[in-house]
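Reviewing the structure listed below.
Of the protein chains in this complex, one is absent; all others appear in place.
Right, chain A next:
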Amino acid sequence: SKHPDPFHTLREVEILDAKIREKLCFLDKVEPHATIAEIKNLFTKTHPQWYPARQSLRLDPKGKSLKDEDVLQKLPVGTTATLYFRDLGAQISWVTVFLTEYAGPLFIYLLFYFRVPFIYGHKYDFTSSRHTVVHLACICHSFHYVKRLLETLFVHRFSHGTMPLRNIFKNCTYYWGFAAWMAYYINHPLYTPPTYGAQQVKLALAIFVICQLGNFSIHMALRDLRPAGSKTRKIPYPTKNPFTWLFLLVSCPNYTYEVGSWIGFAIMTQCLPVALFSLVGFTQMTIWAKGKHRSYLKEFRDYPPLRMPIIPFLL
(Lines give C-alpha, C1' and ligand atoms only; values in the text may rest on other atoms or scores of the structure.)
Protein backbone atom coordinates (compact mmCIF):
# COMPACT_ATOMS: atom_id res chain seq x y z
CA SER A 1 0.00 0.00 0.00
CA LYS A 2 1.11 3.65 -0.58
CA HIS A 3 1.17 4.67 3.04
CA PRO A 4 2.63 1.77 4.96
CA ASP A 5 0.55 1.07 8.06
CA PRO A 6 2.90 0.53 11.05
CA PHE A 7 0.50 -2.13 12.29
CA HIS A 8 0.33 -3.81 8.94
CA THR A 9 3.15 -6.20 9.66
CA LEU A 10 2.64 -9.68 8.33
CA ARG A 11 1.92 -12.26 11.00
CA GLU A 12 2.91 -15.85 11.63
CA VAL A 13 0.47 -18.48 12.76
CA GLU A 14 1.40 -21.78 14.28
CA ILE A 15 -1.26 -24.41 14.78
CA LEU A 16 -0.82 -27.05 17.48
CA ASP A 17 -2.90 -30.08 18.30
CA ALA A 18 -4.94 -29.21 21.40
CA LYS A 19 -4.54 -32.63 23.01
CA ILE A 20 -0.94 -33.62 22.35
CA ARG A 21 0.46 -30.12 21.62
CA GLU A 22 2.20 -31.36 18.50
CA LYS A 23 2.95 -28.67 15.93
CA LEU A 24 0.75 -29.38 12.95
CA CYS A 25 1.26 -26.37 10.75
CA PHE A 26 3.22 -23.16 10.49
CA LEU A 27 1.90 -20.34 8.36
CA ASP A 28 4.04 -17.32 7.66
CA LYS A 29 3.27 -14.07 5.87
CA VAL A 30 -0.33 -14.05 7.06
CA GLU A 31 -2.19 -10.78 6.63
CA PRO A 32 -3.15 -9.28 10.00
CA HIS A 33 -6.69 -8.70 8.79
CA ALA A 34 -7.08 -12.33 7.79
CA THR A 35 -10.09 -14.05 9.29
CA ILE A 36 -10.15 -17.39 11.07
CA ALA A 37 -12.03 -18.75 8.06
CA GLU A 38 -9.11 -17.85 5.82
CA ILE A 39 -6.63 -19.43 8.23
CA LYS A 40 -8.74 -22.58 8.24
CA ASN A 41 -8.55 -22.68 4.47
CA LEU A 42 -4.78 -22.36 4.61
CA PHE A 43 -4.61 -25.16 7.16
CA THR A 44 -6.70 -27.41 4.95
CA LYS A 45 -4.09 -27.04 2.22
CA THR A 46 -1.50 -28.83 4.36
CA HIS A 47 -3.98 -31.25 5.92
CA PRO A 48 -6.68 -31.88 3.32
CA GLN A 49 -8.47 -34.48 5.46
CA TRP A 50 -9.43 -31.68 7.87
CA TYR A 51 -11.73 -29.49 5.82
CA PRO A 52 -12.65 -26.15 7.44
CA ALA A 53 -16.01 -27.31 8.77
CA ARG A 54 -14.41 -29.90 11.02
CA GLN A 55 -11.73 -27.58 12.37
CA SER A 56 -12.07 -26.02 15.77
CA LEU A 57 -9.38 -23.41 16.38
CA ARG A 58 -8.98 -21.81 19.75
CA LEU A 59 -6.53 -19.63 21.66
CA ASP A 60 -6.49 -21.99 24.60
CA PRO A 61 -6.48 -25.79 24.30
CA LYS A 62 -9.53 -26.02 26.57
CA GLY A 63 -11.11 -22.75 25.52
CA LYS A 64 -13.98 -21.84 23.26
CA SER A 65 -13.76 -22.14 19.51
CA LEU A 66 -12.91 -19.01 17.61
CA LYS A 67 -15.52 -17.81 15.15
CA ASP A 68 -14.92 -17.82 11.41
CA GLU A 69 -15.46 -14.06 11.30
CA ASP A 70 -12.85 -13.26 13.96
CA VAL A 71 -9.97 -11.23 12.61
CA LEU A 72 -6.38 -12.19 13.45
CA GLN A 73 -5.16 -8.77 14.49
CA LYS A 74 -8.11 -8.26 16.84
CA LEU A 75 -7.19 -11.38 18.82
CA PRO A 76 -4.98 -11.15 21.92
CA VAL A 77 -1.95 -12.60 20.15
CA GLY A 78 1.49 -11.29 19.27
CA THR A 79 3.06 -11.26 15.81
CA THR A 80 3.26 -15.04 16.07
CA ALA A 81 -0.14 -16.42 16.96
CA THR A 82 -0.46 -19.84 18.52
CA LEU A 83 -3.74 -21.55 17.80
CA TYR A 84 -4.88 -24.92 19.10
CA PHE A 85 -6.68 -27.31 16.81
CA ARG A 86 -9.34 -29.82 17.65
CA ASP A 87 -10.93 -32.17 15.13
CA LEU A 88 -14.71 -31.95 15.35
CA GLY A 89 -15.11 -35.16 13.42
CA ALA A 90 -16.83 -35.73 10.13
CA GLN A 91 -19.35 -33.00 9.47
CA ILE A 92 -22.56 -32.89 7.52
CA SER A 93 -24.52 -29.84 6.47
CA TRP A 94 -27.61 -28.91 8.44
CA VAL A 95 -29.65 -28.72 5.26
CA THR A 96 -28.75 -32.31 4.37
CA VAL A 97 -29.67 -33.54 7.84
CA PHE A 98 -33.00 -31.73 7.85
CA LEU A 99 -33.98 -32.91 4.40
CA THR A 100 -33.15 -36.52 5.23
CA GLU A 101 -34.82 -36.57 8.62
CA TYR A 102 -38.03 -35.00 7.24
CA ALA A 103 -38.27 -36.89 3.94
CA GLY A 104 -38.18 -40.17 5.87
CA PRO A 105 -41.39 -39.71 7.88
CA LEU A 106 -43.21 -38.36 4.84
CA PHE A 107 -42.40 -41.46 2.83
CA ILE A 108 -42.68 -43.99 5.67
CA TYR A 109 -46.13 -42.85 6.78
CA LEU A 110 -47.42 -43.28 3.23
CA LEU A 111 -46.12 -46.86 3.15
CA PHE A 112 -48.40 -47.62 6.11
CA TYR A 113 -51.29 -45.54 4.76
CA PHE A 114 -51.36 -47.46 1.49
CA ARG A 115 -50.93 -50.69 3.45
CA VAL A 116 -47.98 -51.87 1.46
CA PRO A 117 -47.52 -55.69 1.74
CA PHE A 118 -45.77 -57.32 4.73
CA ILE A 119 -46.91 -54.71 7.24
CA TYR A 120 -50.41 -55.91 8.02
CA GLY A 121 -51.93 -59.27 7.13
CA HIS A 122 -51.99 -60.15 3.41
CA LYS A 123 -55.74 -59.78 3.16
CA TYR A 124 -55.28 -56.06 3.89
CA ASP A 125 -52.64 -55.37 1.21
CA PHE A 126 -53.35 -52.09 -0.56
CA THR A 127 -56.77 -51.75 1.07
CA SER A 128 -58.04 -48.43 2.32
CA SER A 129 -59.34 -47.54 5.78
CA ARG A 130 -63.04 -46.89 6.09
CA HIS A 131 -62.55 -44.13 8.67
CA THR A 132 -62.48 -40.51 7.48
CA VAL A 133 -60.16 -39.55 10.31
CA VAL A 134 -57.48 -41.91 8.99
CA HIS A 135 -57.46 -40.10 5.62
CA LEU A 136 -57.42 -36.74 7.39
CA ALA A 137 -54.52 -37.87 9.55
CA CYS A 138 -52.52 -38.81 6.46
CA ILE A 139 -53.14 -35.41 4.93
CA CYS A 140 -52.13 -33.62 8.14
CA HIS A 141 -48.99 -35.69 8.72
CA SER A 142 -47.87 -35.35 5.11
CA PHE A 143 -48.63 -31.64 5.04
CA HIS A 144 -46.59 -31.18 8.20
CA TYR A 145 -43.48 -32.77 6.74
CA VAL A 146 -43.85 -31.16 3.31
CA LYS A 147 -44.05 -27.83 5.11
CA ARG A 148 -40.87 -28.67 7.04
CA LEU A 149 -39.02 -29.64 3.86
CA LEU A 150 -40.03 -26.44 2.08
CA GLU A 151 -39.08 -24.34 5.09
CA THR A 152 -35.67 -26.00 5.18
CA LEU A 153 -35.11 -25.18 1.54
CA PHE A 154 -36.58 -21.67 1.38
CA VAL A 155 -37.22 -20.16 4.77
CA HIS A 156 -34.69 -21.07 7.43
CA ARG A 157 -31.41 -19.21 7.81
CA PHE A 158 -28.96 -21.46 9.60
CA SER A 159 -26.29 -19.90 11.80
CA HIS A 160 -24.12 -22.98 11.61
CA GLY A 161 -23.32 -24.66 8.33
CA THR A 162 -22.62 -28.14 9.66
CA MET A 163 -23.13 -30.57 12.50
CA PRO A 164 -21.31 -33.80 13.47
CA LEU A 165 -22.06 -36.69 11.14
CA ARG A 166 -23.33 -39.03 13.86
CA ASN A 167 -26.24 -36.65 14.45
CA ILE A 168 -27.88 -37.73 11.24
CA PHE A 169 -28.11 -41.32 12.48
CA LYS A 170 -29.45 -40.27 15.84
CA ASN A 171 -31.98 -37.83 14.38
CA CYS A 172 -33.19 -40.11 11.63
CA THR A 173 -33.69 -42.98 14.05
CA TYR A 174 -35.86 -40.70 16.17
CA TYR A 175 -37.98 -39.21 13.38
CA TRP A 176 -38.26 -42.29 11.20
CA GLY A 177 -38.78 -44.63 14.15
CA PHE A 178 -41.61 -42.61 15.64
CA ALA A 179 -43.21 -42.01 12.24
CA ALA A 180 -43.33 -45.76 11.61
CA TRP A 181 -44.65 -46.47 15.10
CA MET A 182 -47.47 -43.88 14.85
CA ALA A 183 -48.34 -44.75 11.26
CA TYR A 184 -48.59 -48.45 12.11
CA TYR A 185 -51.44 -47.89 14.54
CA ILE A 186 -53.31 -45.10 12.79
CA ASN A 187 -53.48 -47.06 9.54
CA HIS A 188 -54.08 -50.42 11.18
CA PRO A 189 -57.14 -52.40 10.07
CA LEU A 190 -58.16 -52.61 13.74
CA TYR A 191 -57.83 -48.86 14.31
CA THR A 192 -60.47 -47.42 16.70
CA PRO A 193 -61.68 -43.90 15.80
CA PRO A 194 -61.87 -41.21 18.51
CA THR A 195 -64.37 -41.69 21.33
CA TYR A 196 -66.22 -38.40 20.74
CA GLY A 197 -66.44 -38.90 17.00
CA ALA A 198 -66.63 -36.07 14.47
CA GLN A 199 -66.71 -33.36 17.19
CA GLN A 200 -63.37 -34.48 18.55
CA VAL A 201 -61.84 -34.74 15.10
CA LYS A 202 -63.05 -31.27 14.06
CA LEU A 203 -61.77 -29.59 17.21
CA ALA A 204 -58.41 -31.33 16.98
CA LEU A 205 -58.08 -30.49 13.30
CA ALA A 206 -58.72 -26.84 14.07
CA ILE A 207 -56.00 -26.88 16.73
CA PHE A 208 -53.62 -28.54 14.28
CA VAL A 209 -54.27 -26.07 11.45
CA ILE A 210 -54.02 -23.01 13.69
CA CYS A 211 -50.75 -24.22 15.17
CA GLN A 212 -49.29 -25.04 11.76
CA LEU A 213 -50.12 -21.52 10.57
CA GLY A 214 -48.69 -20.13 13.78
CA ASN A 215 -45.49 -22.11 13.46
CA PHE A 216 -45.06 -20.95 9.86
CA SER A 217 -45.69 -17.31 10.81
CA ILE A 218 -43.00 -17.48 13.46
CA HIS A 219 -40.52 -19.02 11.04
CA MET A 220 -41.16 -16.20 8.59
CA ALA A 221 -40.85 -13.58 11.31
CA LEU A 222 -37.54 -15.03 12.46
CA ARG A 223 -36.28 -15.12 8.89
CA ASP A 224 -37.10 -11.46 8.40
CA LEU A 225 -35.17 -10.60 11.55
CA ARG A 226 -31.93 -11.66 9.96
CA PRO A 227 -30.84 -10.40 6.55
CA ALA A 228 -29.50 -13.02 4.12
CA GLY A 229 -25.90 -14.02 4.80
CA SER A 230 -25.66 -12.22 8.12
CA LYS A 231 -25.32 -13.81 11.52
CA THR A 232 -26.72 -10.93 13.56
CA ARG A 233 -29.07 -11.66 16.42
CA LYS A 234 -31.97 -9.43 17.40
CA ILE A 235 -34.86 -9.67 19.83
CA PRO A 236 -37.94 -10.92 17.95
CA TYR A 237 -41.08 -8.81 18.38
CA PRO A 238 -44.74 -9.29 17.40
CA THR A 239 -45.60 -8.10 13.88
CA LYS A 240 -48.92 -7.31 12.22
CA ASN A 241 -49.58 -11.04 11.90
CA PRO A 242 -51.71 -12.07 14.93
CA PHE A 243 -49.95 -15.41 15.14
CA THR A 244 -46.75 -13.59 16.05
CA TRP A 245 -48.38 -11.91 19.03
CA LEU A 246 -47.36 -14.98 21.01
CA PHE A 247 -43.91 -13.34 21.09
CA LEU A 248 -45.33 -11.14 23.85
CA LEU A 249 -45.50 -14.15 26.13
CA VAL A 250 -42.82 -16.61 24.98
CA SER A 251 -39.31 -16.53 23.55
CA CYS A 252 -39.80 -19.48 21.22
CA PRO A 253 -43.40 -19.48 19.98
CA ASN A 254 -42.37 -21.69 17.08
CA TYR A 255 -41.85 -24.49 19.59
CA THR A 256 -45.09 -23.62 21.36
CA TYR A 257 -47.01 -23.94 18.11
CA GLU A 258 -45.17 -27.14 17.21
CA VAL A 259 -46.19 -28.81 20.48
CA GLY A 260 -49.72 -27.54 19.88
CA SER A 261 -49.79 -29.13 16.42
CA TRP A 262 -48.80 -32.52 17.77
CA ILE A 263 -51.27 -32.31 20.64
CA GLY A 264 -53.93 -31.57 18.04
CA PHE A 265 -52.80 -34.56 16.00
CA ALA A 266 -52.83 -36.78 19.09
CA ILE A 267 -56.38 -35.77 19.99
CA MET A 268 -57.49 -36.22 16.40
CA THR A 269 -56.14 -39.73 16.09
CA GLN A 270 -56.59 -40.70 19.76
CA CYS A 271 -53.43 -42.72 19.47
CA LEU A 272 -51.12 -43.18 22.46
CA PRO A 273 -47.89 -43.39 20.42
CA VAL A 274 -48.70 -39.95 19.00
CA ALA A 275 -49.15 -38.61 22.53
CA LEU A 276 -45.79 -40.11 23.52
CA PHE A 277 -44.12 -38.57 20.48
CA SER A 278 -45.60 -35.20 21.45
CA LEU A 279 -44.31 -35.63 24.99
CA VAL A 280 -40.77 -36.48 23.90
CA GLY A 281 -40.78 -33.64 21.40
CA PHE A 282 -42.08 -31.26 24.04
CA THR A 283 -39.31 -32.27 26.43
CA GLN A 284 -36.62 -31.68 23.82
CA MET A 285 -38.10 -28.40 22.66
CA THR A 286 -38.38 -27.17 26.22
CA ILE A 287 -34.67 -27.79 26.69
CA TRP A 288 -33.92 -25.88 23.49
CA ALA A 289 -36.32 -23.07 24.39
CA LYS A 290 -34.78 -22.65 27.83
CA GLY A 291 -31.33 -22.47 26.27
CA LYS A 292 -32.43 -19.90 23.71
CA HIS A 293 -34.21 -17.89 26.41
CA ARG A 294 -31.09 -17.88 28.54
CA SER A 295 -28.91 -16.65 25.68
CA TYR A 296 -31.42 -13.91 24.87
CA LEU A 297 -31.31 -12.79 28.50
CA LYS A 298 -27.53 -12.84 28.51
CA GLU A 299 -27.19 -10.95 25.27
CA PHE A 300 -29.88 -8.29 25.64
CA ARG A 301 -30.19 -6.17 28.78
CA ASP A 302 -33.61 -4.92 27.75
CA TYR A 303 -35.17 -8.31 27.11
CA PRO A 304 -38.93 -8.25 27.83
CA PRO A 305 -39.39 -9.63 31.35
CA LEU A 306 -42.87 -11.04 30.80
CA ARG A 307 -41.63 -13.70 28.38
CA MET A 308 -41.23 -17.35 29.36
CA PRO A 309 -39.25 -19.80 27.23
CA ILE A 310 -42.03 -21.97 25.77
CA ILE A 311 -45.33 -21.98 27.70
CA PRO A 312 -46.85 -18.59 28.58
CA PHE A 313 -46.46 -17.84 32.30
CA LEU A 314 -45.50 -21.42 33.13
CA LEU A 315 -42.38 -22.81 31.53
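What we mean here is this: a residue touches a chain if its C-beta (ideal position, glycine included) is under 8 Å from a C-beta of that chain, and two chains touch if they have at least 3 such contacts; residues count from 1.
In the analysis below, contacts and distances are computed from a predicted model.
Chemist: Which choice in "Alkyl transferase", "Very-long-chain (3R)-3-hydroxyacyl-CoA dehydratase", "Protein MULTIPLE CHLOROPLAST DIVISION SITE 1" or "Nuclear mRNA splicing protein" gives the name that UniProt lists for the one chain left out?
Modeler: Hidden chain, UniProt protein name: "Very-long-chain (3R)-3-hydroxyacyl-CoA dehydratase".
Chemist: Among A:P32, A:P61, A:G177 or A:P273, choose the residue that contacts the chain missing from this document, as touch is defined above.
Modeler: Hidden-chain contact among the options goes to A:P273.
Chemist: Out of A:K19, A:K74 or A:R130, which touches the unshown chain?
Modeler: Within the whole complex, the residue contacting the unshown chain is A:K19.
Chemist: Determine which one of A:H47, A:H188 or A:K290 touches the chain that has been left out.
Modeler: Touching the chain that is not displayed is residue A:H188.
Chemist: Quickly run down the residues of chain A that touch the omitted chain.
Modeler: Touching the missing chain: residues 19-20, 86, 185-186, 188, 190-192, 195, 269-273.
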